[in-house]
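With one protein chain removed, the remaining protein chains of the complex are shown where they sit.
Coming up: subunit A.
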Amino acid sequence: MSTFSAIGEEREIDRDEYTPGVEPQPTWCPGCGDFSVLKALKQALPEVGRTPEETLLCTGIGCSGKLNSYLDTYGFHTIHGRSLPVARAAKLANPDLEVIAAGGDGDGYGIGGNHFIHTARENHDMTYIVFNNEIFGLTKGQTSPTSPKGHKSKTQPHGSAKEPIKPLSMSLNAGASYVARTAAVNPNQAKEILIEAIEHDGFAHVDFLTQCPTWNKDARQYVPYIDVNESDDYEFDKTDRVEAAEMMRETEESLYEGEVLTGRFYVDEERPSYGAEKQEIGEMPEEPLAERYWDDDYEWERSHDMFLDKHA
């Protein structure tokens, strides 16, 4: 259908296409890890073969939400914590779209935590990138759900008494079929993981460690990372839930002890995506619902002809 002809278009894509014409200057601070996410996405999308016009990027609120302004795709900059419900409905309405959601650690694991769990549980076919800098940045440096225990801030002056959230384990337990962690300081791995995540047919959760040079100078993201998929010290089968869970536990504990382990922690290629499941049980049309509104030949059924006899 020519209505959505940007979808599935096969051509060479220049990464500059993703750069807005009249460049809004990023408001991110110099040295911010968010630049790395932007760069990795601009590299990954052309390699996957997805054009800006078939891509819908849904973001939350905060520094990470600005990603929409600097990556020129179809975009929806939503509200705090709500990028996922907006994104997954768009995917159900038009499964041909490449849907990517992004947000920060406060946005995704705090205020949007409920949506995160349920989107992972349903295994929607989308990519979710969480900019994890262990701090609230745009509101000027408050403790976030991933800040380490004992972290001091204006809102936790005595040091946080809370254990940090374990996003990878949370995601795995909720049902995500692809779980990885990468870091801004490793652009090659970040790009590769994003390519895999976008291509993955299911909910791909990427915890993206991004340094905040302004509000979180102590964070561990500055230390060298170890890629668990490449190091001989970490033998595990990333398709095995139990081994993956064990590796995630190790990763999430060691992060706060100065050792940053990154890589692919869980990959399940077998589990069908939510949209596929819904189609299977007859709760979703085979053709994208959104296309129907543009099909002049489609016959819209009336309640009068379909349902009213049972009321007679």
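Definition applied: contacts are C-beta pairs under 8 Å (C-beta built on N, C-alpha and C of every residue); 3 or more make two chains touch, one makes a residue touch a chain; residues count from 1.
The rule is short, and it goes like this: contacts and distances are computed from a predicted model.
J.: Which one, "Methanogenesis marker 5 protein", "Hypoxanthine oxidase", "Phosphate transport system permease protein PstA" or "2-oxoglutarate synthase subunit KorA", is the UniProt name for the chain you do not see?
T.: Its UniProt record gives the name "2-oxoglutarate synthase subunit KorA".
J.: Consider the whole complex, including the chain that is not shown, and state which of A:L92, A:M170 or A:V206 touches that chain.
T.: A:L92
J.: Of the residues A:D14, A:E163 or A:E283, I need the one that contacts the missing chain.
T.: Considering the complete complex, A:E283 is the one touching the chain left out.
J.: Just one of A:D34, A:E54 or A:E252 touches the chain that is missing; which is it?
T.: A:E54
J.: Determine and list the subunit A residues touching the chain excluded from the picture.
T.: Residues touching the hidden chain, for subunit A, are 2-7, 20-22, 24, 52-54, 56, 58, 61, 66, 68-69, 72-79, 82, 85-94, 96-97, 114-115, 117-118, 278, 282-285, 289-290, 292-294, 300-304, 306-308, 311-312.
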